[in-house]
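This is the structure, below, for whatever I ask next.
Here the complex is missing one protein chain, while the rest keep their positions.
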Amino acid sequence: MTVTADTSTMTMAGAINEALDEALSADPRVFLLGEDLADPAGGVSGVTSGLSTKHGRERVLDTPISEAAIAGAAIGAALEGRIPVAEIMIMDFITIALDQIVNIAAKARFMSSGRTGCPITVRTASFGGLGSGATHSQSLEAWFMHVPGIKVIVPSTPADAKGLLTACIFDPDPCLFLETVALYGARGEVPSGTHVVELGKADIKRPGRDVTIVCYGRAVIDALQAADQLAGEGIEAEVVDLRTLVPLDVETIMESIGRTRRAVMAHYAVEYAGAGAEIAAQISSKMFGRLDAPVRRVGARFRPIPSARELEAAVFPSTERIAAAARETARYFI
Amino acid sequence: MTVTADTSTMTMAGAINEALDEALSADPRVFLLGEDLADPAGGVSGVTSGLSTKHGRERVLDTPISEAAIAGAAIGAALEGRIPVAEIMIMDFITIALDQIVNIAAKARFMSSGRTGCPITVRTASFGGLGSGATHSQSLEAWFMHVPGIKVIVPSTPADAKGLLTACIFDPDPCLFLETVALYGARGEVPSGTHVVELGKADIKRPGRDVTIVCYGRAVIDALQAADQLAGEGIEAEVVDLRTLVPLDVETIMESIGRTRRAVMAHYAVEYAGAGAEIAAQISSKMFGRLDAPVRRVGARFRPIPSARELEAAVFPSTERIAAAARETARYFI
Amino acid sequence: MTTSTKAAPPGAEEVGRELYTKMTLAAACDERLRQGIARGEFAVTIWPSRGQEAIAAGLGAALRKDDRLVTTYRGLHDMICKGVPLKELIGEVLGRTAGASRGKGGTMHITCPEVGVMLTTGIVGAGVPVAVGLALAARQEGSDRVAAVCFGDGATNTGSFHEGMNLASTWQLPVIFVCQNNLFAEMTPIAETMHIDKVADRALAHAMPGYRIDGNDPEAVYQAVSEASERGRSGGGPTLLECVTFRFKGHYMGDPQRYMPPEQLSAAEAADPIPRYRHRLIGAGVLTADEAVELEQWSSRLVQEAIDEVLASPGPDPSELEVDFFADMKGIPA
Partner (left out) sequence: MTTSTKAAPPGAEEVGRELYTKMTLAAACDERLRQGIARGEFAVTIWPSRGQEAIAAGLGAALRKDDRLVTTYRGLHDMICKGVPLKELIGEVLGRTAGASRGKGGTMHITCPEVGVMLTTGIVGAGVPVAVGLALAARQEGSDRVAAVCFGDGATNTGSFHEGMNLASTWQLPVIFVCQNNLFAEMTPIAETMHIDKVADRALAHAMPGYRIDGNDPEAVYQAVSEASERGRSGGGPTLLECVTFRFKGHYMGDPQRYMPPEQLSAAEAADPIPRYRHRLIGAGVLTADEAVELEQWSSRLVQEAIDEVLASPGPDPSELEVDFFADMKGIPA
């Protein structure tokens, strides 16, 4: 629900910065905390650039390298009704904050029977694709899907990033907001002023009748390119960008596949026991007897992410692998 | 491959104790570390009882409450070729050791291109079903399935517990061995002397022709009871105990379902994005066109585990829920 | 800073009565629950605080009602002395709808924001960083309230403890770190898990004032907490208080304490803080022997009344699972 029609072109990093800036302006309870967030650094990737200068260092807090304490401090403040946005710089480091996020934040409202909520947003980023190796390249969103009590959001465009992050910040429940560094520089039209994208609404990024590619995050970009390629071959792929994994927009997924009768699931996380496993399992059972092809999955291969570029590329999905899966699915005959 | 035919009746806790005892006797490189392991405590559930008295406190090390350091110390020793068996008392606490397990142990052989291995075994236990509440009742094995580089093992019987744990300890790669406290007291015949169950071999715990219940851990017990009930209704359920989730015995699963053409997936972990999602997705796509019913899943409901017994019981699977799913699956007609 | 809502400090006599009253109430509750469990009246477990009441009383009396508290599974005494209604507390222990969280949380997860109890954790050390966030919120709101967090000696071996201590010190937040050093962590004596003589010295790693005090002397605790609160309220930052005490009943209700040297236990029991303080108050003419007996009877009566109310309240209905989970359940798995 965009409340203004004005847009401007900006990068995804810029859109995230704008969402944070506007949230800080809109509500005095909002504050940011994390490593190197304040100016002049403005975040290791510059995403929070300018915010401490504008809103003050009491609103944009630099922290020690203490991921458990970053999460814990955010949680404590949230229990008091503050609105913290915590940054865990790289998703691989979230392992260190996991007890706090999983065992306290996700369970706070339930365990207190509603006496405390925990409206934190944890921003983190997948650094895959930069050749940083196995401990700086993981996409672990499936872990959080498996933990009842936290929402899981992965934007693929600057506009969605702004709208979804704004929704997360003001959501009364904990949200994990996963950014993709490889997309920080991607540009797009972004609504100016308050822009909220409702959590739990998938977005059909490209309509098509032959096969549905269900995807999120970086895989959306590949899926759109794959769809372009396939169009040249006479295959019209529909690209459904989930945007949020919890809540999940089952209706939109099933409605699309009800039309195409064929589905491919794609993400950059490891395929095995990834988000796509849940979604493929749901598609297969909900659409039982109505599919014209098995659901194919495309994800990272079951390997630690290697550092050398040739090897890294061989592990991650790609436009080609997604196109191949969609082609096989579209052309599958029993 | 049991190397002796003698057996004796013992509890699962006893079988685990025996596996540890025999491993300590068999190889001087084996040692245990964890909280309260040594006598007189012998572990909070008594599982390591007697081992420090027999093998000495240099082989059975009590540690501070430092899960990251327990895992780290085990890893460091393993890099040197020692064979550590680390205990993380309750699985919910493994969040604290996750950076070490996921980012070091699971990746050590790959990242060093084989120059160091990391033969650790991490024993941990799910305490679900004891009314301990949301932070002492989780089953998080799906997280580890999603991390390439660590094996994931969940026994359901005393004999399997002994044989699988022995295999884990002497496996050259890291293993997560998940025990179930609710099963510690369950008794069964256990082979005496060295007993190894090969990792990656599912076990058909009950044959049947009408529907396959794929399960592991505590759900196996319920599935067997459900199968008994269903037999009275004329439905013959086959119960496939996976025993290990990585490696996964895809052949046995598919062979069984190839015969029954109907499958139910059951586990005590949360259903959403759980181990069963991966397995159901694989079944659905590998058996596409050969299933007579959609794959049904039974797991914990998507809630933090409540403490009060009535509520806890309403969240976890049960014989009844598994029987109902198997019944519906067996009686499904398109 | 808002000004204190608390009246001028009561005179020594009043404080003495308050401390003693709190101690007897905490002890009466602990004893009655243990009695009920031993008799088979209640099918639950508790982690008895008997022996540690002087700390809870000193802390509860020195803190303002709006000051915050985070405590642990062993913290029923802390909660009682901070003002959690007995009915809510016992109701949660017994898993009834009268409980603080209607049975969803359980003993390890009690929350009562009305009296400042914002979180109770079952995971050792986990509450420490959260208390830092509570104090941060106080500063952000311009309140001079402080946040106290209770934990054991064993908890000071966790990474969470140190991360939280460091952050509180770096940000000079009004946190009172209250270590209830009962010389054991589960079955393991303190000397096996740390090399230092005094837990208070751990403050040195964070340039924080740290004091070791007699945790069996409620007035010493009252005094130390009052000073630490004053320091915190006036911007002087956090304090670590090591209160040396003992737990008489072992780790959990029913613990056979095989690990406990009998002389150590009997020496500790001989220094039981309750008769010791009673004796002191009678000697000082603050209380007569009759009044002391009356107070104890009054405490037992209050506890029994609460138990009666709790048992009269219904057990939780499964419909509890449908509320107080996410604020908005749309798209959330069932």
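Letters A, B and C mark the chains as written, and numbering starts fresh at 1 in each.
Criterion: a residue touches a chain if its C-beta (ideal position, glycine included) is under 8 Å from a C-beta of that chain, and two chains touch if they have at least 3 such contacts.
Everything numeric in this text was worked out from a predicted model, so none of it was measured.
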### Among the chains presented, those that the missing one touches
A, B, C
### Query
Any idea which of B:52, B:66 or B:284 touches the chain not displayed?
B:66
### Query
Where the complex has a chain not shown, which of A:54, A:187, A:309 or A:331 is the residue touching it?
A:309
### Listed residues C:12, C:43 or C:205, member touching the removed chain
C:205
#### Entry: Residues belonging to chain A that touch the chain removed from view
35-36, 40-41, 44, 62-68, 92-93, 96, 131-136, 271-272, 301-304, 306-311, 314-315
### Query
What chain B residues would touch the chain not displayed?
29, 31, 58, 61, 63-64, 66, 68-69, 71-82, 84, 99-100, 103-104, 107-117, 148-149, 151, 171-173, 199-200, 244, 246-250
### Message
Please output the residues of chain C touching the missing chain, sorted low to high.
### Response
157-163, 166, 169-170, 172, 192-197, 201-202, 204-208, 237
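Here is the rule we go by: only the chains that are shown with their structure count from here on.
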### Task
Tell me, please, which chain's centre (mean of its C-alpha atoms) is farthest from the centre of chain C?
A
### Task
Compute the distance, rounded to whole Å, between the mean C-alpha positions of chain A and chain C.
40
### Message
Quick check: how many Å separate the C-alpha centres of chain A and chain B?
### Response
31
### Query
Cα centroid separation between chain B and chain C, in whole Å?
36
### Task
Hunt down the residues of chain C that sit against at least two other chains at once, touch-wise.
104-106, 109, 121, 123, 159-160, 320, 325, 332-333
### Summary
Shared-interface residues of chain B (touching two or more other chains) are 92-93, 96, 133-135, 272, 301-304, 306
